[in-house]
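Notes follow the structure.
What you see is the complex with one protein chain gone and the rest in place.
The block that comes next holds chain A.
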Amino acid sequence: MIFTILLCVIVALFLIFFGKKLKGSISYLLTLLPLSLFVYFTTFIGKIAQGEVPVQLFEWVPSMGIHLSFRMDGLALLFSLLITGIGTLVYLYTSYYLKGHTYLDRFYGYLSIFMGAMLGLVLSDSIMGLFIFWELTSISSFFLIGFNNHDKASRTSALQALAITGFGGLFLLGAAILFGFIGSTYSIQELIHSGIDFTESPYYVVLLVFIFIAAFTKSAQFPFHFWLPGAMKAPTPVSTYLHSATMVKAGIYLLLRFTPLLGNHEFWNTTLFTVGAITMLYAAFHTLFRTDLKGILAYSTISVLGILVFLIGIGTSTALHAALVFIVVHALYKAALFLITGILDHETGTRNVTKLSGLKSVMMPVAIAGLLAMLSNAGMLPSFGFVGKDLIYEATLQSSEAVLFTVFAVVTNILLLYAGYQVGIKPFIGTLPENFTSVHLPDKRLWMPPLLLGVLGMLFGLFPSILDNALFQPSLNELAPDSFVSPLKLWHGFTFVLLLSIVTIALGLLLVFVLQPSAVKELKLKKVDFLAPKTLIRGFANGFQKTASLWTNFFQNGYLRNYILTIILFLSFLIGYYLIHNVTFSLDFNSLLDLTIYEVSTLLIMVVAVFYAIFTKSRLAAVAAMGVVGYAICMIFVFYSAPDLAMTQFTIDTLTVILFVLVLYRLPKYLTLSDFKTRVRDGFIAVLFGSLITILSIEVLQVSHAGETKQFYAENSYVLAKGKNIVNVILVDFRGLDTMVEITVLVIAALGVFGLLKLRIRNK
């Protein structure tokens, strides 16, 4: 299984780095990648149906229990087939849609890496693996959404999508760590079979919140939904792929995957059906106000995602069954509608629904595809959508709040029918405007995929048991073991559910005739934009940025003296706080008697030099005085038999003085730049800091933690490292790695100085 992911990544890397040489010449051949993977995945259908579950495990960080483990069960297979199946059509479609685009190969590269990440996401058994692929889908979708990178709106949308989904990804990581902490494994299967009841865990609510935020951001649930309409700035194949079958379904997949672990609890169910219901109604209502075809589709996608979350929230086996079926139903018709939108945009140059009409006469196959997709979308007989909608109603009728939930579902479906009609039928009927008379049927690589999807939507509707036995029942077995749901059927006879379906379709069609999309309505909606989550969250983001820049400007104000002041004050505060709370002072004057004449005279020299450095009027003299202090310290090292330190101090001090002189020599004459008050303040801070450091150094000598280490080095430096100079042995052997890094830092510093002073950017 891992090879499928690797194959995608290898192809992607090849295309991104070397693709330019191909000049798009083999783009349609790339369709073979998803196609062959699709064929490969179909070979699993038989095994899965018989209850086999192939697994693959690669150790990655065994010490932390992190593995790359892959597991092919019904749910994974369902999603893999969707990803590669829709992927095949999208690849084929793109080869014509973006034909001649300069970066076509790069586009395929991004698409492949995205597909690989999606496959990894659904195949991973390890939550850590899941998280990594989850983030990889966010990152690769960033490149896909921002593919038209010369367009500012496109870049903003890409960033927005990345910010929202990346934000959710962090919570997934939190959940992964928490799961690992509670269950001491990252494998989802092991967690399920560990016997731990996570709903009883004290961390249950935290886990729920983490998983929910991850899923809601990815699957565009209210109030995180706004990145999805924004992402419509992407080329249409991307929208098709991301929003029908892959990216946004990842959140749904996550919820399904964790149903056995976290589901069947009041919190889980209530949150999910509440958020799902709000999302599906809110987004479905929004479709009424859009005139851009892709805008309509974006909001109807959000609405469908809401339905799915809602169904998972109901949580009965019928509801889960309905969710699984509806995932496929939606993938088929939504991909078709997106592809059709792409064709319309490509051929007529507009996606405005009020301008498009009568195109049936010039592009019949596309119109047929639109009709088929619309039938499935509206849930009319004999489409697969009908089966899906039936199951949804069945699930809501069996739920605890039967009446309320059924009304929600019916209203949403009525509105979705309206949305499907606007895209699937409206552009093709009526009279053909004169400016569209030159429009012609595009290449079959464009119209074949949506037509195929439409036909499949009908085929699965007529024979729903094909998919049910192969995919849905095994998937359901994973989610809710030992549950029984009746097999899928197209015709259930004249039941209450059928009545609801008829009501839905009738009211939906009525709505279509009563309400026409218009630009006026879209403008009206704009007036309440200030209440939309998008505006609120953007406001929050802006506020965040403003606070950050205020904060930065306060501390990073560009004055070196202020930086040093901040650092020293902060350190003084920390050290002072520690010293006051933990240290008692006592002075022992007797120990002063041990002082020798050398020490006293060195100390005197230092004191004199310090005062000279402070009060002198010459900069060079101050530097020289500082040098004297340094040499005096050097002498003290000699008295206390630290020759290595003394030598280093001596050479360093010499070099420091040289450096100071070099820099200061060129400065203007010594001027009094600070007033008396500032100098008193600085003096006070300097004395305070100096005293604190002194007390701290004395304190360090009192608590001798270093005893053991010192002894270790003393005993082993010759035995293990064949050296008698312990200081040197520590530097080059025991702590050699530290030295290695330190000299690297030195080199970086030197390069920095060199770069700053020598490589000035020339003004043009």
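Methods note: a contact is a pair of C-beta atoms (placed from the backbone, for glycine too) under 8 Å apart; a residue touches a chain by one contact, two chains touch by 3 or more; residues count from 1.
Everything below uses one rule, namely that contacts and distances are computed from a predicted model.
Novice: Out of "Peptide/nickel transport system permease protein", "Na(+)/H(+) antiporter subunit B", "Asp23/Gls24 family envelope stress response protein" or "Heme NO-binding protein", which one is the UniProt protein name for the chain not included here?
Specialist: "Na(+)/H(+) antiporter subunit B"
Novice: If the hidden chain were put back, which of A:Ser601, A:Thr651, A:Ser674 or A:Ser691 would touch it?
Specialist: A:Thr651
Novice: Based on the whole complex, identify which of A:Gly349, A:Pro487 or A:Pro643 touches the chain you can't see.
Specialist: Candidates A:Gly349, A:Pro487 or A:Pro643; residue touching the omitted chain: A:Pro643.
Novice: Can you tell me which of A:Thr102, A:Thr678 or A:Thr744 touches the chain that was removed from the display?
Specialist: In the full complex, the listed residue that touches the missing chain is A:Thr744.
Novice: On chain A, what residues meet the omitted chain?
Specialist: On the chain A side, contact with the omitted chain comes from 643-644, 647-648, 651-652, 654-655, 658-659, 662-663, 665-666, 721-725, 727-729, 731-733, 736-737, 739-740, 743-744, 746-747, 749-751, 753-754, 757-758.
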